[in-house]
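Data first, discussion second: the structure below is written as structure tokens.
Note that this complex is displayed minus one protein chain, with the remaining chains in position.
Per-chain numbering from 1; labels A, B, C and D assigned in written order.
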Amino acid sequence: MSTQSTVHGRSGLGTPTPAVIPGAVLWAAALLLAVLAPFALYPVFLMKVLCFALFACAFNLLIGFAGLMSFGHAAFFGGAAYVTAHAAKVWALPPEFAILAGVGTATLLGLVFGALAIRRQGIYFAMITLALSQMVFFLALQLPFTGGEDGIQGVPRGRLFGLVDLTDPLAMYYAVLALFLSGFLVIRRAVHSPFGQVLKAIRENEPRAVSLGYRTERYKLLAFVLSASLAGLAGSVKALVFQLATLTDVTWQMSGEVVLMTLLGGMGTLLGPVVGAALVVALESYLAETSLPVPVVIGAIFVFCVLLFRKGIVGEIAGILKRRA
Amino acid sequence: MAEIVLEARDLSKEFKGFTAVKGVNLQVRRGTIHALIGPNGAGKSTVFNLITRFLPPTRGRILYKGRDITRARPADVARMGLVRSFQISAVFPHLSVLENVRVALQRPLGTSFHFWKPEASLHGLHERARDLIDAVNLAAWADRAAVELPYGRKRALEIATTLALDPEVMLLDEPLAGMGHEDIGHTAALIRRVAAGRTVLMVEHNLSVVADLSDTITVLRRGEVLAEGPYDTVSRDPEVREAYMGAGHG
Amino acid sequence: MFEFLGIPPQALFGQLLLGLINGSFYALLSLGLAVIFGMLNVVNMAHGAFYMIGAFVAWLLLAHAGIGYWWALVLAPLAVGALGLVLERTMLRRLYKVDHLYGLLLTFGLALIFEGAFRHQFGVSGQPYPTPELLRGGSNLGFMVLPVYRGWVVVFSAMVCLGTWFAIERTRLGAYLRAATENPVLVQAFGINVPVMVSLTYGFGVALAGLAGVLAAPIYQVNPLMGSNLIIVVFAVVVIGGMGSILGAIVTGLSLGLLEGLTKLLYPEAANIVVFVIMAVVLVIKPAGLFGRER
Amino acid sequence: MLEIADLHGFYGESHVLHGVSLEVRRGEVVTLLGRNGAGKTTTMRAIMGILPKRTGAIRFRGAELVGMAPHRIPRLGIGYVPEERGIFASLSVDENLTLPPVVRDGGMTVEQIHALFPNLKGRGATQGTRLSGGEQQMLAIARVLRTGADLILLDEPTEGLAPVIIEQIGVAVRALKERGFTIVLVEQNFRFAATIADRHYVMEAGRVVDMIPNHRLHASMDKLHDYLGV
Partner (left out) sequence: QPAAVSDGVVRVGVIEDMSGVFASITGQGAVTAAAMAIEEFGGKVLGLPVELLHADHQNKADIGAATARKWFDEDKVDAILDVATSSPALAVLEIAKAKKKILTLSSPGSMRITNEACGPYVAHWAYDSYAVAHGTGNTLVKQGLDSWYFVTADYAFGHSLEKDAGDFVTASGGKVLGSIRHPVGTNDFASALLQVQASKAKVVALANAGGDTMNAIKQATEFGLTDGGQRLAALAGMINDVHGLGLLGARGLIITEAVYWDMNDETRAWSQRFFQRVKAMPNMLQAGVYSSVRHYLRAVQAAGTDETDAVMRKMREIPVNDVFFKNGYIRKDGRMVHDMHLFEVKQPSDSKGPWDYYRLINTIPAEEAFQPLSTSRCPLVKN
């Protein structure tokens, strides 16, 4: 087993990693930190970070490991949020089923989007996903159940498995943490699975992968659907945390935001999106209290990253570590 | 006469009114090395792409082991044992040499969609992968990223990867293009070695290698078959000399 | 009196005419996008922002310098084009060697900056821009009152589109452009200053957006977010028409405007999404777009 | 007319030319011979200024080309016919033909060009890349003749062409020489080169290793075999 601290997956197989023990310690420390965090920081803020971190990780699965840049992931995030909110509020489903309904919707959407979008690559792919997600935006605006501009409000958090009362902020936090971790682990595993190997091969050289007998569209589609489902999970959880689902979650600016998080943290690294999401969410909540215009600052970071910092924080650090090694 | 393993019947391809391949009939016998030559733009690569289903033909049929594969998907063609290489080197640059070969070995396992399985489930393939890597003299490079290989070694890796699929028919598109003299000799020998027990269809400009390796040669010109036969016959054909070889060869 | 699918002809012609007006904007904007994409391989996400800036320049000229519509029609595109030129020289240029996606991301960032800055400065409630004296009033077409100004928009943008199409497809300059799209290095080796041409192309493409902005100012409020949603529709138009095709951009822009108008009559709920549905259908049938070449 | 001294050329990190020196006199036909990858094409690209990085000296009629903006170089009167021909698919034959701007007086008229390459006559509206390979090659050469450039760089004009067409191109090159054009030719096919050139430079691994005047070619056959491995 290769246990690497940076999990870039590009270094050779079987090379003994000197960072095995520090890596494990690092993970444990991070977990401990996550468990203790709500006693020091505002839990809702932390939950928001976790939701967006999961969202960014899901997005990153597609761009970083399948080489497909979706500019429409808000559709899955927001779509799932709406369905979860509706399920919890109107159908009065318990939270676990409400989340399941949201994730299911995102998966279906992912299937449809994916089937259409993987016909093209690169910028075309980005534009198609963007346009399709805009369609979901308009649907969210017009469908009767979404509440138009009002969104769905006052969503009950309910009791998880009939046991845990999620109205308690701490309980909610640990539930979110658990969901985030399971999402994160799924992604981590997927990246290092037989499937992940094929995906990497496709990203590197698609015609060659085809000539080896892989039906690459199916792999790309599965990656897309997986990514959509996990983005949906993030959206569903967010709907329960904030007890509402609104248009903001399905706008294309939201799709752009998740790109920024991933770019800032480092595309194609496992931890990058988490770092990026934490940073962006923290920055936004800090900026909200200053008179600085948020979009301008976010846009400036975008431009900065694209021009000078394309590997992102984690990517750069990994690069430095690699050079020293 | 040996069995025909691959056959093209009246194969044509038009690109927006421009006919790149015109009624080509091609029969490849099992166990032979069959070369496809012709001037640039004669349609060699196009024929290749048609046979491996990377391009849909405008007209004509392709038969593989007697089965019509004209409408099959490229990936399926590969699964049936008809595997191609590319004119420009085709490796997975940021995978290691071992992983490059393993990707090819992994498909028959049937776990390629299993995103929940650990990578370790693939380790059973390493032994066979290393054997193949040895076979093309790449053992020293096994753990290096493919991008770091010199050009000729990449071609060797590509052949190892192709062999990993244990193909019945290998299609090689200019396997020697861009190689230095040393590499050419080495690779030609490799092709001869791996061709044992298989069928090879290759496009190649290097006439001396073609002469040396191939049992049958088909000459294309402007999308049409100009001549076919063993090297000696073909190279004496005045039309072939005029269209392709010129006064200098043969 | 004939009816079409049970719709009175008044309504039909009226909505179609409105569709044509929207289509004019789609065409102008997607034309600029197509020109830029063709030359630079950049999906200009900031196109909507430039459209907005064009409108704002017109408004600022009027509000602060008393310079009216007709001058704005010249000055605003120039200003927007100059801004585009600077951005291309200082930023976009550095990205041609890396994945084209970075061009998209950069321009997305720029769009955020511009829209955010204008929003910060002017709010989003919108600034009124008066219709120019000469084009006030309406002309009664029998089935509807067509505001003269909107008629002018259709005619003028059709002229601009045709002019651009002619310049690119039928002139030497256009030949340079098309050639440089294929092989910039070689065109440079013929003695043509390709980097300048690329900058100018970007400048021209965004100037078209700026021009559309000026045209839009008297119809809609001048508003920092006026381009941000419009632009996605325009992207869909470009995907349907085929990326990089000039004619495709113009024809698809106009026809989708019409189609949208028609949908507003037949099934108004779907008006906003009809473009996207068509995009999905086109993708299934002809992935390269109606006029596009597979690259 | 053209003088190259200690030219170094790079593609990114890789150092490809290691001090190329050669000179070309007015009215001459000079070939660059050498194996694949010897740096012949790169030398031409360096002259045209379309190599990412180069150092050394390239003087053309006294003007220093190293450091000059790439689009200014052709305007001094240098025409370039690239290895891959570079016919534009989105342009018609006529558009391809008239694409390079006229840079000096004395260029050929379209009629003269048609006289030289009869194959191009009447094909003006055809899409450039629909022409056969040989015709494309003719078009690529014709294209620079119009511009008035009197130094013409031809990169492998015979590659992959049927001998008939090679012959035709040979005729054209000789005709150009008679008109006073100076020509630098990259050739693999040195049989062809021998029929038209005055002198041959031999390149190996990014350097000029030898210069053979055409009349000594036969005497130098053994040496050439060594250099080129033919």
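The definition used in the following text is that a contact is a pair of C-beta atoms (placed from the backbone, for glycine too) under 8 Å apart; a residue touches a chain by one contact, two chains touch by 3 or more.
These figures come from a predicted structure and were not determined experimentally.
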Report task. Name every displayed chain that the left-out chain is in contact with. Result -> A, C
Query raised in the report: Quick one: which of C:M144, C:A158 or C:A270 touches the chain that's been left out?
Result: C:M144
Query raised in the report: Which listed residue (A:Y42, A:W91, A:F145 or A:F304) would be found touching the missing chain in the intact complex?
Result: A:Y42
Query raised in the report: Which listed residue (A:F125, A:F180, A:F242 or A:F302) would be found touching the missing chain in the intact complex?
Result: A:F242
Requested in this report: Check the options C:I67, C:A82, C:A167 or C:I219 and report the residue that touches the missing chain.
Outcome: C:I219
Query raised in the report: Among the options C:L18, C:L106 or C:L208, which residue touches the chain absent from this view?
Result: C:L18
Report task. In the full complex, which bits of chain A touch the chain not displayed? Write them out. Result -> 42, 44-45, 48, 141-142, 147-151, 153-154, 167, 242-244, 246-249, 288
Query raised in the report: Can you list where chain C touches the absent chain?
Result: 8, 10-11, 14-15, 18, 21-22, 119-120, 123-126, 128, 131, 138, 140, 144-145, 147, 149-150, 219-221, 223, 225-226, 261, 264, 268, 271
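We take it that only the chains that are shown with their structure count from here on.
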Requested in this report: Determine which of the two chain pairs, C-D or A-C, is joined by the larger number of C-beta pairs in contact.
Outcome: A-C
Query raised in the report: For chain B and chain C, what's the span in angstrom between their mean Cα positions?
Result: 48
Report task. Round to the nearest whole Å and give the separation of the Cα centres of chain C and chain D. Result -> 44
Report summary line: In whole angstrom, the CA-centroid distance of chain A from chain C equals 33
Requested in this report: Enumerate the contact residues on chain A facing chain B in the complex.
Outcome: 1-2, 10, 12-15, 186, 189-190, 192-198, 200-201, 204-205, 207-216, 218-219, 222, 226
Report task. Quick one: which bits of chain D touch chain C in the complex? Just the residue numbers, please. Result -> 48-50, 69-75, 80, 82, 86, 88-91, 95, 98-101, 103, 147
Report task. Quick one: which bits of chain C touch chain A in the complex? Just the residue numbers, please. Result -> 41, 43, 91, 94-95, 98-102, 104-106, 108-117, 119-120, 228-229, 232-233, 235-236, 238-239, 243, 269, 272-273, 275-277, 279-280, 283-284, 287
